[in-house]
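Only one protein chain is missing from this complex, and each of the others stays in its spot.
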Amino acid sequence: MKGYALRPFLKYVSRKFIFLLVTYFIAITIVFILPRAIPGNPLSTLLRQIFQQGQANPELIRSVHKTLMEEFGLGKPWYEQYIDFITRAFKGDLGTSISSYPKKTLDLIAPVMPWTLILLIPSIITAWIIGNTLGAIAGFKRGSFTDKFTLNFSLIVSQIPYYWLGMLLIFTLSVKLHIFPGQGGYSQGTIPAFTLKFILDMLYHYILPFLSIVISALGGWAIGTRVLVIYELDADYVNFGELLGLKEKTVFSYIFRNSILPQVTGLALSLGGALGGALITEIIFNYPGTGYLLFRALSTLDYPLIQGIFIILIGSVYLANFLVDFVYALIDPRIRLGQSEGS
Amino acid sequence: MWLAMFRPLFKSKKFLVSILVFIFIVLLGLVGPIVYPVDPTGYAGPFERPPSREFPLGTDTYGGDLLAKVLNGTRTSLYIGFLTAVISMSIGIIIGPISAIKGGIVDEVLMSFTNIVLTIPNILLAILIATYLKVRSAEVIALLLGVLGWPWFARAVRSQLLSLINREYVKLSRMAGYSDLRLAFEDLIPGIATYAFMSFILFINGGILGEAGLSLIGLGPTKGVSLGLVLQWAVLMEAVRRGIWWWFVPPGVIIVALTSSLLMITTAMDEVFNPRLREK
Partner (left out) sequence: MGNLVLQVENARAYYIVENNYVRAIDDVSISIREGEVVGIVGESGSGKTTLSNVMLVNIKKPLSLIDGKVKLYLNGSIIELNKLPREELQRNIWGKETSIIPQSAMNALMPTKRIKDSILDVMKTHFDEIHENEIIDKAQTRFEEIGVSKDAIFRYPFELSGGMRQRAVIAVATLLNPRFLIADEPTSALDVSTQKMVLKTIQNLREKGIVKSIAFITHDIATVRQIAETLVVMYAGKIVEISSIEEIIREPLHPYTKGLLFSVVTPEPEVKERGIYHIPGTPPNLMYPPPGCRFHPRCEYKLDICEREEPQLKVVNNRKVACFLY
């Protein structure tokens, strides 16, 4: 890349970066405000509850209470609480869990996060690739049987929530046919380790949750890409290319390339929703990821843990968002080199 | 004029089939509970019975009648979907046009705000907010989903309006000195009416699916029955792994049939009204 060509790229990437940083800051602020702004102040309710249970183990309860007071800074003016909160968030100190006192929430999240990533990343990428390819073929053969079939199939499949498809898969392939295990990330009783046996066992448990995300996510991509391809079919470069004798295969590859580019940014935008779906899928499958941890935190009203999970999750979504946009800027020459004029 | 405009729709087989499915489910939700007046929260019968003549969709772990739950749940889910759509739509239809018509700094501020809300993962935020709410009525759930769902619509309305504004007849209205509001109502809104209608349908879908998602994670409505709540209890009671299919299959089928019929309605409309997608 020549020096002069680098500037639009850096401009694009740094603008994205600053935007995401600001948005992340706002998201953290929301996380800070919510428990304090909501009527009935859930934090003080929680504190009262802790005190009422005081007889059980007064020593422990008192120290939980002390930690909570410190970490939430209740009693201090709100701006001090806020500055405290932000600085600790950036230091990676996300507070202390109540339900697993005195563990730090970060120490609870760290071991489950990889499970969520391993589940989510390959499945959304697979869905993106298959869905876009199907949609592109359907759009290219507009009006054909393939097109109609793919469209209607995608329309229905895209409306199946990940988790319900997960339930159906568990019921049919696990409960009825006993082909795959229906829950967990690995067989009960085994200890996670880097052995071939464990990895195979993990993959075996991986198939159903993976499939439920892939199948229900690919429909949406197929529908979107199909429309993009149909729009592209009439593009001037397609007509010109055809009349210069380009083979159908080459024309398809042009159309595919140009329709897929906007879907790369689409991928960035869809990450949040996909993560939300995956969390619920984990609950359905008792998969040992963040969703399952969140579910436990929600049922014990472990606010510090809930907060911590959100700060990490939203941060990861933004980080992934940025990475996808970075890749997009690399592969679309119009952004890499800066579009001078025209459309 | 409206009738003539919609006539081609009724020639589309896809449109007819999907609108029939949709109407059927709406009737299930509206009329069903009246025709089948069983208390959905009662403990009427034996536990975990498969469908029979007495209990057409069987019963759950507490002996609740699942048909009554599904009928009433359909009603709640439709209500939440509809309310979500009204809320998202109202916000989008205010922000999009103001941004497009006013332009300049107003446009910039509104669009940055829109982009921020768009990039905040809204399901996560909905979960977080719902966590702190002790009482969550159906309306609260709809408000939550509606307030987080509008940005893509506002953006699309804005860009559609911008392309309309640059057309001749709108320029003429401007030169004729019409106020912004009059411009919005007389020239611009009709230009985006079908798009807005289709978006409304998609918002309903967002509401229905959003409710189900929140419920499954344990943050659904705190009283009443919804399709999501039926599913949540099925999961909590391990209905799936214990093979109690009549508990989790029907609500899912209704959700999928409802949302995909609505989606098909929008694509059928798109094919009819959008000449580029029409088969030549």
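Letters A and B name the chains as they come in the text, with residue numbers starting at 1 for each one.
Keep in mind that, in the parts below, contacts are C-beta pairs under 8 Å (C-beta built on N, C-alpha and C of every residue); 3 or more make two chains touch, one makes a residue touch a chain.
This is a predicted model, so every value here is computed, not measured.
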One chain is left out of this view; which of A:38, A:156 or A:261 touches it in the full complex? A:261
Can you say which of A:90, A:149, A:204 or A:240 touches the chain missing from this structure? A:240
Touch criterion as defined above, residue of A:14, A:87 or A:250 at the omitted chain: A:250
Missing-chain contacts mapped onto chain A: 235-237, 239-247, 250, 254, 257-258, 261, 332-334, 337, 339-343
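The rule is simple: only the chains that are shown with their structure count from here on.
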Length of the line joining the C-alpha centres of chain A and chain B, rounded to whole Å: 22
Hey, which residues of chain B end up touching chain A in the complex? 14, 115-116, 118-125, 127-129, 131-134, 205, 209, 212-213, 216-219, 231, 234-235, 240-243, 245, 248-249, 252, 255-256, 259-260, 263-264, 267, 276-277, 279
The chain A residues in contact with chain B across the complex are 19-20, 22-23, 26-27, 30-31, 34-35, 38, 40, 42, 142-143, 151-152, 155-156, 158-161, 163-164, 167-168, 170-171, 174-176, 182-183, 223, 227, 230-231, 234, 269, 271-273, 275-277, 279-280, 283-284, 291, 294-295, 298-299, 303, 306, 310, 313-314, 317-318, 321
